[in-house]
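In this view, the complex is presented without one of its protein chains, the others remaining in place.
Right after this comes chain A.
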Amino acid sequence: MIGGLFIYNHKGEVLISRVYRDDIGSRQAADSAVFSSSGPFPGERLGGSVRRNAVDAFRVNVIHARQQVRSPVTNIARTSFFHVKRSNIWLAAVTKQNVNAAMVFEFLYKMCDVMAAYFGKISEENIKNNFVLIYELLDEILDFGYPQNSETGALKTFITQQGIKSQTKEEQSQITSQVTGQIGWRREGIKYRRNELFLDVLESVNLLMSPQGQVLSAHVSGRVVMKSYLSGMPECKFGMNDKIVIEKQGKGTADETSKSGKQSIAIDDCTFHQCVRLSKFDSERSISFIPPDGEFELMRYRTTKDIILPFRVIPLVREVGRTKLEVKVVIKSNFKPSLLAQKIEVRIPTPLNTSGVQVICMKGKAKYKASENAIVWKIKRMAGMKESQISAEIELLPTNDKKKWARPPISMNFEVPFAPSGLKVRYLKVFEPKLNYSDHDVIKWVRYIGRSGIYETRC
């Protein structure tokens, strides 16, 4: 299990250090010999007797290492270091055992989420200002190296930045029962005058296209985010145009199948928030749950079939002699003319030895950004079934560098008001048998947003 957790700034200074297991050498027992050796298992020959200074080993071997980080897991002197970087802060979990690697990373991510929920951006200043709080959190979410409940909602009820409010006995037992509860994500006795819920279908569409327009890989990874303001312990049921469900239902009436079959989508895989009853999904493919209060991510899914690619990028790069490049890029929007795409940005990479660029574009604004080695073309809005074009002349400095320019792909960013996967929410039913409101009284909102993920076209 996790033996210790350290947080460093970019210089490698320790900001937080919490040791959970005796086998992780603490600072008092420093041993500098460990750091001199290199190789996959440096220091191995020192034998087990030497107490090593894990804190420093990581700094020397990873943070201060000259070459690129070759793996997020490093083994130094039989101690494994898992690290995650957030801006210039390093979070490192340390262990001497054969632990579940994905679990440790998941924990580190969760740790980042929790810290962000408490004090915003993870920065050196924020960590120093909240170090007592972080120690408190670390004490609660990790016990002897085993991850415990780290739902921010539950934690916030008893770990606060302001110090402890005096709690009554009932409050305490309510808090602890929420931390450990059967339904750890929701407390009892929530009341709203207006029962309301918001559903956001957020998709990111990823594409890799060859210069000739062949789709090399494309997939949509989507999330359904729900904000619920519901009283009591409501039982919810969520339905969408999942092909499997629709075909199952349509078995009786053949007409319906052919009608609705068109609009249904094939979901490759999906994962759910812990509140969803997985066994029920497995057997009936129905998504039922008691939601946490407030915002949470209900499900994630992935589709690869019949994706609506909102934009098509057609690149044309021509080398004119050794000192000039001509680039022409056409973008075409491929969705209903009534819809509007927003925040469109096309990034056309330029070679490192670019000396000057002239751009002409029909729509939006285009600029050459020398620091990013790219021409950035921005369009605020664009309706469906339209096309636009940019052409640029790139002057190059002559170099004797033999290496060819790697020609990174042209990438694109955008936002569209529909789900590129074709997913549609069919219903979200709410049942709360104990309180007197019914499904009809709940105000429901649904919104679809499709964003570009890694949307690239090679040139």
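As a working rule, contacts are C-beta pairs under 8 Å (C-beta built on N, C-alpha and C of every residue); 3 or more make two chains touch, one makes a residue touch a chain; residues count from 1.
Here, contacts and distances are computed from a predicted model.
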{"item": "Protein name as given in UniProt for the chain not displayed, \"Probable cinnamyl alcohol dehydrogenase 9\", \"Beta-adaptin appendage C-terminal subdomain domain-containing protein\", \"Ribosome biogenesis protein BRX1 homolog\" or \"Trafficking protein particle complex subunit\"", "value": "\"Beta-adaptin appendage C-terminal subdomain domain-containing protein\""}
{"item": "Hidden partner chain, touching residue among A:F158, A:F289 or A:Y448", "value": "A:F158"}
{"item": "Omitted-chain contact residue, chosen from A:A117, A:V132, A:A383 or A:L397", "value": "A:V132"}
{"item": "Absent-chain contact - pick from A:L202, A:C270 or A:V376", "value": "A:C270"}
{"item": "Contacting the left-out chain in the complete assembly, out of A:V60, A:V73 or A:A116", "value": "A:V73"}
{"item": "Residue ranges of chain A at the interface with the undisplayed chain", "value": "1, 13-17, 19-20, 22-23, 26-28, 41, 48, 55, 68-73, 75, 78, 80, 82-84, 95-103, 105-106, 108-109, 125, 128-132, 135-136, 139, 143-144, 146, 148-149, 158, 163-164, 167, 169, 172-173, 175-177, 179-182, 184, 208, 216-217, 221, 268-274, 278-279, 281-282, 297, 300, 302, 402-404, 406-409, 411, 454, 456, 458"}
